[in-house]
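Input: one structure, supplied below.
One chain of protein is taken out of this complex; the other chains stay put.
And now, chain A:
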Amino acid sequence: MNEDYQVSDHGNNTDEKILALMFCEFDIEEGPKIKYQKPYDVINKVIFESISPYIIPKLQLKNKIITVTVGKYKICGFPICIEQIKYKRNIYIFNICFIFDKDTNICSYEAVVKKLACDLRTLEVESEFLSNDQLQIHLPKILEQIQRDLNKTGECIIHKIANLEHSAIFLKLIINHSDPQLVQSCDVPVFIRNHEEFEIDEWDLTTQKIVSAINGFKTVSLIANETNIESSVAKEAIQNLLYLGIVSLVPIIQFSSMFITTPQIANFYSNYELQMDAVRFVQLDKEREPPIFYDIFKILNMFNHGFMVKNVNELGSPHEKNIDLKKLILFGLIKRLLRKINKYPISLDDASLTNGTELSSEINLPGDCSYDKLCSQNRISIKKIEETLDKLPNVIVCIK
């Protein structure tokens, strides 16, 4: 893949978020107690006494994620109660707790806490892994490994525990994303993460084909056409990539397009790292001197209402300054320094017109359909749209 068309996004590493793992159980004689804390003791006896009703709670609170914040720690657990006559007092209660700093966001950890608890429950029911002292001694080692691996890679695989059959544990942290936006045919996907980080070969064929067609300038509909994939399927694949944070969607960039700077442009002025990124990205000719920030900034600020890309090109002469204008616009869009100005035709009539133009059949112009959208929906050029709309009476165009 052409890395020229990919803008890097400085992602954040997983810090040492899990401070420790704690295994607590209900002892028949002593009551609730901490059995193991790995890699080191975080919670002392005093703190435990104050929180034990939430760690080894009454039975009504079993099988629920319970998070307690105490002092500078946040403790997330999933208490398990196994009621069987074979146990002394007919019950075995335990809780595997994850200990974090009190300010950590633990949303993505809850699923892991629950899964680990349920996996251990199964191990206990099947092989008495926890209630049997000889087997329980294997637990501290496992806790250490889980804490280490999850912090390092977000994943942990334990293949066999204490030589027990079918005792593998698989844990993975899922970062919760919000729902991805809808993908429209007129949207243009662009990579914002280095896709070489991901093993494309492991992905489905559709996504592989689509990935090979993404270049930051082709629309979804064009990509679908090129790769011979059905439009709705292509949209889904791209939405998936959106969700994973691999691509972002930007509008089409054409000579007739208009853009405008956003307030973030002020940030650009003072952010040295961003400036260096820009210089690297928009350089037109590798042989020549790289462009200077001054020129980049100047050209970006030329974008305004009434100025088409064509105009900016003439006025700013980016070619002379070794700046690839298209890439500059793309950079601006991804980094939210520029936004596109769209034109929305609105029909002032209620009833549909009967003028016999191609557009009139779908003459629902409520105002939320931009030119771009109309173009890609009807597969005609902007020029054609403008011509058609000019002919229609009672249609105004809203530009924003």
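As a working rule, a contact is a pair of C-beta atoms (placed from the backbone, for glycine too) under 8 Å apart; a residue touches a chain by one contact, two chains touch by 3 or more; residues count from 1.
The criterion applied here is as follows: contacts and distances are computed from a predicted model.
K.L.:
For the complex's missing chain, which UniProt name, "Proteasome subunit alpha type-3", "Hemoglobin subunit beta", "GTP-binding protein" or "Immediate early response 2"?
P.N.:
"GTP-binding protein"
K.L.:
Please pick, from A:D41, A:E83, A:E230 or A:E387, the residue that touches the omitted chain in the full complex.
P.N.:
A:E83
K.L.:
Since one chain has been left out of the picture, which residues of chain A touch it in the full complex?
P.N.:
26-33, 49-50, 52-53, 56-59, 83, 85, 89-91, 93
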